[in-house]
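One structure, pasted below without further comment.
All protein chains but one are shown at their positions in the complex.
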Amino acid sequence: MAETSKAGPSMTGQQGTGHSGTGQRGTAFRERVRGWLAEHAPGGDDHVPEASESAPTEQQLAAAKRFQAALFDAGLAGLTWPAEYGGQGLTAAELQIFQEEAAAYDLPTGVFLISMGMCGPTLVDLGTHEQKVRYLPPLLRGEEIWCQLFSEPGAGSDVASLQTRAVRDGSGDWVVTGQKVWTSGAQYADFGALLARTNPDEAKHRGLTMFVVDMHAPGVTVRPLRDMTGSAPFNEVYFDDVRIPADAVIGEVDAGWAAAVTMLGHERVSIGGSVRRRYDPMTFDSLRDEARARGVAGDPVVRGELAELYAAERKLALLNARLRQQSDAGLAPGARGSVAKLAGAQVLWQAVRVAGLVVGPRAIAWEPGDPSGDALALAINATPASSIAGGTNQIQRGIIGDRVLGLPKEPQVDRDVPFRELRVGTQAR
Amino acid sequence: MAETSKAGPSMTGQQGTGHSGTGQRGTAFRERVRGWLAEHAPGGDDHVPEASESAPTEQQLAAAKRFQAALFDAGLAGLTWPAEYGGQGLTAAELQIFQEEAAAYDLPTGVFLISMGMCGPTLVDLGTHEQKVRYLPPLLRGEEIWCQLFSEPGAGSDVASLQTRAVRDGSGDWVVTGQKVWTSGAQYADFGALLARTNPDEAKHRGLTMFVVDMHAPGVTVRPLRDMTGSAPFNEVYFDDVRIPADAVIGEVDAGWAAAVTMLGHERVSIGGSVRRRYDPMTFDSLRDEARARGVAGDPVVRGELAELYAAERKLALLNARLRQQSDAGLAPGARGSVAKLAGAQVLWQAVRVAGLVVGPRAIAWEPGDPSGDALALAINATPASSIAGGTNQIQRGIIGDRVLGLPKEPQVDRDVPFRELRVGTQAR
Amino acid sequence: MRLILDEEQRRLADSVRALLADHCPPQRVREVMADDGAGIDRRLWTQLAELGVTGLLVPEAAGGAGAGHVDRCVVLAELGAALAPVPYLASAVLATDAAIALGDDTLAEDLLPEIAAGQQTVAVAVADAGGRWGSAADSVQAARDGGHWRLAGEAAFVVDGPFADHVLVYADHGWFVVDGGAVSWRPSRTLDPTRRMARAEFARTSARYVPCADPAGVLEAVWQRAAVALAAEQLGGMRRVLDDTVEYAKVRVQFGRPIGSQQAVKHACADLYASCEQAEAVLWHAAWTADHDPAALPEAAALAQVVLGPAAFDTAASGLQLHGGIGYTWEHDAHLYYKRAKTSELLLGTPAEHRARLADALSI
Partner (left out) sequence: MRLILDEEQRRLADSVRALLADHCPPQRVREVMADDGAGIDRRLWTQLAELGVTGLLVPEAAGGAGAGHVDRCVVLAELGAALAPVPYLASAVLATDAAIALGDDTLAEDLLPEIAAGQQTVAVAVADAGGRWGSAADSVQAARDGGHWRLAGEAAFVVDGPFADHVLVYADHGWFVVDGGAVSWRPSRTLDPTRRMARAEFARTSARYVPCADPAGVLEAVWQRAAVALAAEQLGGMRRVLDDTVEYAKVRVQFGRPIGSQQAVKHACADLYASCEQAEAVLWHAAWTADHDPAALPEAAALAQVVLGPAAFDTAASGLQLHGGIGYTWEHDAHLYYKRAKTSELLLGTPAEHRARLADALSI
């Protein structure tokens, strides 16, 4: 690793190890990115938190949009998107280089994560030419933000059991009624990718359709949803007879499940490749420093636990690096990305345990002015999200078993039942 | 615990803690048992191993039968069985006292474990008067030994999918063909409790019947089955047109599943209450002594691991003691006994890990003359049995979920299918 | 050794549970939690006193019930299950045990009848800012000032300190009692919003010295009894989480059937149950030992925290996980048990320290 020690991301974090794209073109691109970031990356105040932290302020939102516009102007937005719609038409290698360089900064890109990582790529894949022309350039210029509207109170892991209805009226428009939940960014999003049931007489995976919905349309109500950390990075979104024009369908009518699978595939990649915050109390680096500061780093038990935590982080980082190398070599990670998600959650849970040993009672009560106490508590309280959000650990194991290992499916009692006859959520029977 | 410190079982083993039956009658009985054992309990050479050790020698077998006869003569055999059939007509309290006192010895009762713990009690519950008169007294006198014939190569966890057939011929006799496996003691058993399919047109749980089978009958072939420890405490038993008279049915024809459930209920109690060997390398006591002998007991990591192992043993021992107290108070353990089985396996797996830390490389290679090396290797190699034999951990968790917690059943694809249409084992489709 | 409750103890559990069901539903816990001015539920505390459970370990002569640790653990398990915001751990456990163990008649006569009657609450300050049990011995200094003593310095992790009428302080390796109102309190931020803790600042604070032959012995005795009492709270939380999770698994439908019919959920529930059952046996053993076999208490108390600490947290975390997204919301109660369990796991030291204590008791 000597060759990579000069710069770049922490070698011990969950993020990548080593660099990709060492060809000449890659080197030139890396230099350009590095130079641009050194000049334009804003300071920590502009940091826009991702989910499981608090919602961004107006100022942060404005700064984020400005930064995205600057990225666009510099030719660094939509690296892998078609040039025709404002992208740069480059490859995954350049994207990887950009992420590696960006990892050294706390870029204010959090609010665009879903827009850029999920909604945009899905439009690239499935949108009509008109949709791409209308939506992609403003997105890349930081003018419009998107959110994703899949989950419902009664449809968590089992997304396909969702109950939000879209009914076509005489004019050809659709009228939407229902409730979504866990929607990041709904309070500031301009558009949403909405999954709704268009044919309840079909089995649950059939009869769904994906729409572009204008979040400012009449009948859309957004309510913040507090999570267990006490902050409200998510929302509930209510649809009360919201009208959507016929040309807002993404993909085909009643083929929404396939569109959703496409989008969730981008989500896994996006999660695996997301940029980590520079300071996180729940890492080996932080906890080793804590242990040193508290004088317990020499305790053999603490030492062993720290070494195990390092090993857990490192094996995950190396797994991710290997997945990327395989991907570069033409073997897309696909469902194997679930391994990284599963392992990532396990590392965090392990870190919570180690934090208790290292920090001791100070992890449970601290002085009001002590930001490290607040940060540690937030990290402890955010950890359950790692094994729940984006598909629970149980769901990830099922994905690995079914799609990677090819194990036989469980008996599916809901496969061929018309949706209107199905029990879902916790509704009365 | 000061009041219980004078005698009795190890306070740290997985076996009980504290004594039951402190009433006057109990005290007198305890004195009698203690006195008799002090006088009659044979030395270690007569020890008859249980499953997962090697098969007993002829001499051990003879000694075991003599010891059982002596127990019978002393009025200490079949403590809870009806006096009418040779038992003592006492209560679970006396049995508990006996087991507590016996725990201090290495009694040669291993070969009778299944006879006394499972087959006998099932005959008491379900046998005809004639069957009880014929079979129970010789069993208690140590003259006849029984084995249990349920499991088959294709029917492990799913016992009810067994394929051994019993067909009634013109004379009213039954003719049995098939193969059993995992049969402890078949090589020296005189009788077996056989579960066979008598009606393959019924669903799998129906159409089974339990029989008494004479293990010396023509057509019965017993072959030793080596397990991963290298010893052969189990057997395969082949039935090749074995004739069984009509009066050998235990319970009702085609009601064998209920009979099997009755017998397996006794098995759980029997496992929970079985007498432990005095020396076992895979206990806290042994590993603490090992650690001291090797000078690593002061290592903080080893110390912590030993304390955790102690805690695991102790919480299981206390759980068992509590189950007994509840049982004495009228709350039968029932399916909750699965918790003890599950926890018992977890303790052993934990001990294997701790043994590695304590013993180090000497656990993997040792001098030919070193019995502690052999014993430790045997214990490491026998540990998988703890989470497989008598129902895998997975099966135990299902039992707890279904019967203790009342969680909904899984979809059962084989519930109402005639057996002959069902896929079982690994047979071709 | 008795590991199951008798009829009277079950009735005690029932009556506390009924009181809490009526007067301390989750909504009430959240009201108190949100009100930094209140911090504890004084009405509920009075009701518990009227029920006669605030002075369970106080001798009858001092107006208490003269009952045992098992009885007190019965109450604590219910309080832990309900996350009841009352100063029971501070006043009816830590302070009561310290006042009894100190063996000073004047102190006992002053404090115990008031504690038993629920008229006054008492807190205990034994730790410095690092949180190690007994470390206040060095962070709070005592000096004689004429006929009085004065304390100077700081103690932290004082559970329910700001609401206490008196504070027992382990200062300068001895025991002192001070008026709660004479202490300068700085409420701490806490992981668990239902368990208040504070720093106590002493600035030449007038104190009364409590004569005691073995102050460190009292400190240790209080730890052991606190370890048992906290374990009872932990068990109560575990039981509640298990019950809620099993109930949810029965009604929540995904993929066309209740999630409890899925092995991933069912087997996890079975593991929770197995953990609870063993934890419960360990708890009642520890409580019984505190009552009947004090010589074995160092081991039994350490065992209780070695087992219950991590088990309660794992149970809370697993229960939350099995609820999925709803369990991660502020509105659902799962997070309150999660935060309480993590707090309890570290309140009396880290799991590694508890293991070391157990190893000491076993002479490993």
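Chains here go by letter, A, B and C, matching the order in which they are written, and residues are numbered from 1 within each.
Note that in this section contacts are C-beta pairs under 8 Å (C-beta built on N, C-alpha and C of every residue); 3 or more make two chains touch, one makes a residue touch a chain.
This is a predicted model, so every value here is computed, not measured.
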Whole complex considered, the hidden chain contacts A, B, C
The one residue from B:Ala77, B:Leu149, B:Ala166 or B:Val181 touching the chain left out of view is B:Val181
Looking at A:Gly89, A:Pro300 or A:Pro368, which makes contact with the chain not pictured?
A:Pro300
Could you tell me which of A:Leu126, A:Val339 or A:Val359 touches the chain that is not displayed?
A:Val339
Under the stated touch rule, tell me which residues of chain B contact the chain that is not displayed.
151, 153-154, 156-158, 161, 181-182, 225-228, 230, 294, 299, 301-302, 349, 352, 356-357, 360-368, 370, 373-374, 377, 380-381, 384-385, 387-389, 392-394, 397-398, 412-414, 417, 422-427
Note that chain C touches the absent chain at residues 262-264, 267
Could you pull out which residues of chain A are in touch with the chain that's been left out?
1-4, 17-18, 288, 291, 297, 300, 303-304, 306-308, 310-311, 314-316, 318-319, 321-322, 325-326, 329, 336, 339, 342-343, 394, 396-398, 400-402, 404-411
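Please note the rule applied: only the chains that are shown with their structure count from here on.
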Would you kindly say which chain has the C-alpha centre located farthest from the C-alpha centre of chain B?
A
Expressed in whole Å, how far the mean CA point of chain B lies from that of chain C is 42
Per the centroid of Cα atoms for each chain, what is the distance between chain A and chain C, given in Å?
40
How big is the gap, in whole Å, between where the Cα atoms of chain A centre and where those of chain B centre?
52
So which stretches of chain C touch two or more other chains?
257, 262, 265, 352
Per-residue overlap in chain A, given as positions that touch at least 2 other chains:
299, 301, 413
